[in-house]
Each structure stands twice: as structure tokens, then as C-alpha cells.
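I'd like to ask you about the structure that follows.
One protein chain is absent from this view; the other protein chains keep their places.
Up next is subunit A:
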Amino acid sequence: MDNSSQESQLRSDNSATYDSTYPLYAMALSSSSTSSNHQRIAVGSFIEEYTNRVDILSFNPETLTLRPNPSLSFDHPYPPTKLMFHPSTPSSLLRHSAVDLLATSGDYLRLWEVRESSVEALSLFNNSKTSEFCAPLTSFDWNDIDPKRIGTSSIDTTCTIWDIEKGVVETQLIAHDKEVYDIAWGEARVFASVSADGSVRIFDLRDKEHSTIIYESPQPDTPLLRLAWNKQDLRYMATILMDSNKVVILDIRSPTMPVAELERHRGSVSAIAWAPQSSRHICSAGDDAQALIWELPTVAGPNGIDPMSVYSAASEINQLQWSVAQPDWIAIAFANKMQLLRV
């Protein structure tokens, strides 16, 4: 839906845009700037063919320049389902400091070393015994407290926890009854996942036998598509349902009952991101081409919670990332564009 008539006016001092030649879906922002002041942004293509690409851009928040690095571009089989930079720099994995580690998921979890002028494939993590079968990944999350751990979610109903330093599987759990669509770390050994079975479950690696269901979609078996854990206040998580304009906020201390349902989008929500610097703010974006920033009050009014601010893009927003390194910047992806917006 083209909402160009309501599109926000952008100035050169509060935004930067990158135009790609193909549609973009996956996106990642480097968490720490390794060199000078620029931040790296990885964007993954969404081409309905085998050959897809991942491009690395450089963003300088002071000069507001956003430029691609043609030498830092690599192929990926089919669209990458998620991209993520290392949350902190694990010294054991880096050979020298001006390097970013990027993880991609698709058929397998792969690690890439993004150097100054080249990208080198570092590892491929394949858990299957034979080469015949893999369990393709829908998503993954990099543990920022214990960065040698990456958790992946797969359509084979399992979540796999990798020790990427040793290159081995730490554990593999059958997490849900159906395909797992997203996974998010809370603490060093605690993660949560959402599935097509409509549930949000929390797992503790110290007790792999048991998991806790903290929410189930009201219509049974309505898939939950995305999950986000509030890193500033670990009590809260957010999830979105299939074909729904609601952002469901959950408190892990009170399961099954959501704390809030944010219902101000005029179309289905596709992406959510908690603010990295504030415990009460969350951003959501969807098919109404709007990105809304919400401030969660301690007490909600009778009419529900209204957003704090809004940005209108030119078309449906498919991806949203809130920069941890530069918390006053939010990145969105819609159509062929990637846009950085000043908060």
C-alpha cells in the first residue's frame, strides 16, 4: 500500500538511505564500531532464486554518510533468513582487531569474517550426520553475555545451541510441536522460542528436560512469527502473531496473560525491536508502512496504549533493527531500500 501522501518528510540531518537493486529482508548492525567511528550494516537480499547476496555498508553517524563496500559482498544460497554481527568481540575468534564477525542463517549457520576489503568464510555449522539432510534455519540469536553461544531455530521443531569456538553442538532440544520460527537469548543459559504451534517457551540449559510456556496465542495454533527479549529489563518480551496488527508484550513472571497488547498499527506487524538504552521503549513496524515507537507506561489507560512517535515510509516495512552501538538510530528495510532514521 503506497502511503506516500502520508510519508514522513526526511531531512538530511536525521536520516540516511541506501537503495539496493533487489529487495532486502535480513539486516544487521554491528554492535561495536571496531575502527574509527563508522558502523557496519549488513543487508541480505530477498531474491526468489538460488543466488542471493549479502552486502556490507558503512555508516558514519557524524557525517551521515551511508555507502556500500562492493568488495565486502558475498553470495548466499537463497535469501538469508537472518544476519547478525557478533555482540562483542570474542578475542579468540579474531585474528586482528579491524574485523567484524557476521553470522548468517539459511540452510546452515555460517560465520564470516568481514575484514577491511574482503569477506572470508570462517565456518559452517552442520549438525546432520550425513550430507544428505540438513534442517534449514528460520532464525538464530547470538548470546551477548556468552558470545561463544549461538542458538538456532529450525523447521524440524528443534533448537540447536552451538559452541562456535569449538565448532560443536552444545545441545539440541526439541523445542516445539511444530516449526520454530524465532529464538532469543535472555541470559547466558536461558533462551525463549516461538513456533507455529502458537506458544512462547522458555528453556534453561541447566534443566533441559523442562520448558515453560509463558504465552499461547488465543486462537489455537496461530503461529507466532517473531520474538524479542528486552535486554534492559529481562522480565519483558514481545511477540507478534501471524496476520495480526498487535504487538504482544509479555511478563515472564506472569505467564499466559500478556502485560499489554499494542494495537495501533493499521496493518500486520512484521518486525519488533526493543530499545537498547531504555527499558520502557519498543519499536514496531509493519504493512501499514509505519514504524511506531512506544513507551510502555506503568499503568495503561482504558483505551490502550498509544505510541509515542511515528515514522511513515513509502511502503510496507519488512525489517527493523535498533542500533545498539548508536542508540539514537533505527534501521528499517522496505522494498529495495534500507533507511537509517534518527530517533
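Here is the rule we use: a residue touches a chain if its C-beta (ideal position, glycine included) is under 8 Å from a C-beta of that chain, and two chains touch if they have at least 3 such contacts; residues count from 1.
The definition used in the following text is that contacts and distances are computed from a predicted model.
**Q** Given the choices "Basic helix-loop-helix protein A-like", "2Fe-2S ferredoxin-type domain-containing protein", "ESCRT-II complex vps25 subunit" or "tRNA-splicing endonuclease subunit Sen15 domain-containing protein", state the protein name listed in UniProt for the chain not shown.
**A** "Basic helix-loop-helix protein A-like"
**Q** Which listed residue, A:Asp19, A:Glu165 or A:Asp243, touches the chain dropped from view?
**A** Checking each option in A:Asp19, A:Glu165 or A:Asp243, the one touching the absent chain turns out to be A:Asp243.
**Q** Quick one: which of A:Asp75, A:Glu165 or A:Asp306 touches the chain that's been left out?
**A** Missing-chain contact among the listed residues: A:Asp306.
**Q** What residues on subunit A make contact with the chain left out of this view?
**A** Within subunit A, the residues touching the omitted chain are 1, 3, 6, 8, 10-11, 13-15, 23, 25-26, 46, 48-51, 77-79, 81, 106-107, 130, 132-134, 136-138, 154-155, 179, 181, 196, 225-226, 242-243, 264, 266-271, 275, 278, 280-281, 286-293, 295, 306-311, 316, 318, 328, 341-343.
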